[in-house]
Each structure stands twice: as C-alpha cells, then as structure tokens.
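Below are the structure tokens for one structure; questions will follow.
For this view, one protein chain was removed and the others were kept in their places.
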Amino acid sequence: MRPSTEPQPLSAPVDLAPDPIIRFQNVSKNWGSNQVLKSLNFEVAPGEKVSIIGPSGSGKTTILRILMTLETPSEGLVKVDGDTLWDVSPGQKVRETKQMRETRRKIGMVFQQFNLFPHMTAMENIIEAPIHVLGMNKAEAKERAAELLNLVGLGKHMNHTPPQMSGGQQQRVAIARALAMRPKVLLFDEPTSALDPELIGEVLNVIRNLAHTTDMTMLMVTHEMRFAEEISDRVVMFDNGAAVESGPPAQIFKDPQQERTRTFLRAVLQH
Amino acid sequence: MIWDNNFAVSVIPLLLEGLWVTIKITLLGTTLAAALGLFFAILRRLAIPVLSLVVSFFVVFVRGTPLLVQAYCAFFVLPAYGISFDAFTTGVVVIGVNYSAYMAEVYRSGIQGVPKGQWEAATALSLPSVRTWGRIILPQAVRTVVPMLGNYLIQMFKDSAVLSAITVVELMATAQAIGSSSFRYLEPLTLAALLFLAVSYPASRLVNRLERRYAPQH
Partner (left out) sequence: MSAVIDYAPLLWQGLLTTILVAVLSGALCLVVAFAAGLARLSSHRFISWPAGVFIEVFRGTSLLVQMFWLFFALPFFGIQLHPLTAAVLALGLNEGAYAAEVVRGAIASRAKGQTEACIALGMEPALRLRRIIIPQSIPAMLPPFGNVMVDLLKNTSLVSLVTVADLTFRAQMIRSSTGQTTAIFLTILVLYFVLSYLLTLLTSWLERRFALDRRALAAQRKDSKMMKVGAA
C-alpha cells in the first residue's frame, strides 16, 4: 500500500490493482512564465480507461506528450509500469536516456492530426515499426497488419496511401499502426476533433471496440462527452494545469462536485 | 612562411579598388536586370502573338546557357557586327541581360500572385489598362518581388567574377593580376575570397530579414 503521506489520487478506485501503471508525481511544466502543469499528481491503474476532459489550454495534451516523451517536464517524477520515465529536479537539463527509450516502448499514441506517413501505404505504415524497431520478420508483420486492418474495418484498403483515404480512414489506420507495437498504454489526443462530423462515428466505434475487448490501458483526451461517459472507467476534469475532479463517469456527468466542472459541462453540452 | 603578411597588406588597396568595380557592376547590372525583367514579364503577359513567344524563348534560352559563354559572345561576336563597348559596359550589359531572364520569372510569379479579383475590380471600374497595371497590379506584385531582387543582387555580386574572363578589371581579375605578376597567388586569392564573403554574408542576412518583413500578409 502507498504510504499515507503521499497525496491520494482523487477518488482512487479502491478495488483496482494497487500499483498504478502510470504515475505523475508533482509534475510541473512551464513555458517561460506560463505554468501549464502545476505540481500535478495523477495515477492510472493497469487496464483502466480514463478520459480527460477540460477547457482548451488546460494542459491535457501536455500530459500525453510528456508520457510520450515529446515534451520534457520542468520538474517531477513520472513512472510507467514501474520504470522511471522522467525524474527531473527544477532547472535540471535532461537528456534522452536508454531507460527512457525502453520505457516509452510500452506506450503508443494516436494523434489529433493522424500523422500517418504519406509516402507509404496503409500496410507499410503499420509494418514499418514492427519490422525496424521490434525486428519482426516481414511476413509475420504483414499478417498481423492485415488482422489489425480488418479489426479497424479497413481490410480492403491496405494498398491505399493516406492522400487516398478519408480522415476517418486515416485515423483508423493510425490506430492500427499504434496497436501493431502492442503497447501496454495507448494515448489518444482528441482523436476525432480533426474529422468531419460524419466521419467521427467510425473512429469512435473502433475505440469503443478496443475499450470493451482489450485490457490495454487507455488514456484519452476528448471533447466527445457522451462517448467518454460510455466507455470510461473514470473521467478526469482538468482546468488550469490541475486535475480538479476525478470520478466514475456517472458521477462526473450527472453530479459534478466542483463548480468549474459544472460550468464546463454546461458550456460543452449546450450547443 | 606560407602566408606573407606584408605582401598581403600591400595588395589590399588594389583589391579594394577591384571590389568597388565589382560593386558598381552589381548595382548597375541589377538595375538593368530589374527594368528589363519587368519589361519582359509584361510583354509575356500581354500575349502579343509572335512577340510574347519570342520573349519567352529568349528568357528560356538565356537561362539555359552559361554566363561565361554569353559574355564571350558579347565580347567577341558583337564587335564583328560593329557593336562594341568597353569591357566594363559590355560586362554590365551581359550580366544585366542574363539576370533579367531570372527577374522576368520573379515578376511573372509576382503578377500571377495578384488575386484575380483585383483585375476584375479594375475592369468593373473601367480603369484603363495602363492605370490597372501601374496603380493596381504592379504595386502589389512588386511587394513579393523585393526580397527576391535582393537575393539576385547578392548572386550577381558573386557571379560578376566571371566577367574577369572578358578583361573587366573587377575584384577577381585584380587578384589574378596581382598573382601572376608577383607569382604569389595565395594572398590575393584568399583576400579576394574574404572580401566577397565580407560583403555577401551580411547582405544575405539583411535580405533574409527583408524576406520575413515582406512576406505576403494574406
């Protein structure tokens, strides 16, 4: 059990495994004088599906990017699956370490703008990293990629390149690409907000399917409140670089405790 | 000693004179290129049956052949037909005409960059075409042309060394002359290189800054 001096995560799910797979401890991030994350403490249990909601600019993306090592925290400790990803004291200059590279292998990410490789087909996008990073042989990688493409409903599109596909299809390929690395944790940064409204559903279906059928840990920043309510074990409300409220979706959406959560939900659910 | 400092210092005044000639060629040449290039660009745009085609071919041909050979043509061929200037004038004309072919392209894209609505508005106002070009189109086109003009100016500054081959006594020719008369090439050539660098490097920094300031605002 955790020593009692440590700050308890807000409404920690008691019946989940005691060791969190993701742990932010006093993590801060500044850009100049702009303090984006303020001594954040935040944990995710293995297999947990967590949605992060909150107003734009509140630091949601920054959390995911720190986990993916695309951003360096200014201060604090981040642990993933028991390994230290970041351990930064204030003012310290941080360099990329082997430990970091190994730890981040456990994490995959789906980007808002898909970031598929435009010069490669859907199939090539998916097999690239398994072959060249994991050292998988090509036949095996292809077989697995075909399975993944079927899983996301794009079995017929394996020879298409990104410019030939709709945004929804591209995002589904991007999800398959991330899955091909068999991550323990999958991060989604507003996976549907770059999509035309009629294409959002097909991507959400794929994510919903994953949430229901895998024991992968999923951490998703989203503005799709109904979807978050439906698939999450827990919803975390962010504002101003801090988690202001966290709890099961029913509680957050039906009976928010914090005034800021209420205002935010009223604003996004109104339109 | 490989490097003779006293000798180096003694040739600096001569080299500076050469540099001044290089600068004069560049300024005059760029002026000629800018004016001629604009003329070519407008001629092409006006789509006058044979003339526009001839101009287009001329521009492509000049861009596809070496400056040195063009300079030889002007220097050796034209006098045979009774056209002859001194080396300096020939040099300025050759390099000016050469760069006008590049400038014509710059103006062309500048003119093309002016939104179609501007032409239509001018037509809707029944503006005469001279007025349309002079007051509406060119002022907008030139905005994008200014930084490119700067780039070509610097490029011409360096390219003008080629004119030493037709006896224009600019920086390069001066360095070479010093070398062949003293049998010491290291100092004059190194100094000439440094002088080129000392002018063109700060100039290109300046142009970069202009480029950012004049970047299209829409």
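Going in written order, the chains are labelled A and B, and every chain counts its residues from 1.
The criterion applied here is as follows: a contact is a pair of C-beta atoms (placed from the backbone, for glycine too) under 8 Å apart; a residue touches a chain by one contact, two chains touch by 3 or more.
Computed from a predicted structure; not experimentally measured.
The omitted chain makes contact with just one of the residues B:L14, B:L27, B:A165 or B:L210: B:A165.
Only one of B:I12, B:L27, B:L68 or B:L210 touches the absent chain when the whole complex is considered: B:L68. Across B:V54, B:V77, B:L125 or B:L206, the single residue that touches the chain missing here is B:V77. Touching the missing chain, out of A:A129, A:A146, A:A242 or A:L265, is residue A:A129. For chain A, the residues touching the chain absent from view are 68-70, 101, 104-105, 107-109, 111, 113, 115-121, 128-129, 132-134, 159-161, 163-164, 177-178, 181. Although one chain is not displayed, its contacts with chain B can still be listed: residues 2, 61, 63-70, 72-73, 76-77, 80, 158-159, 161-162, 164-165, 172, 175-176, 179, 184-186, 189-190, 192-193, 196-197, 200-201, 204.
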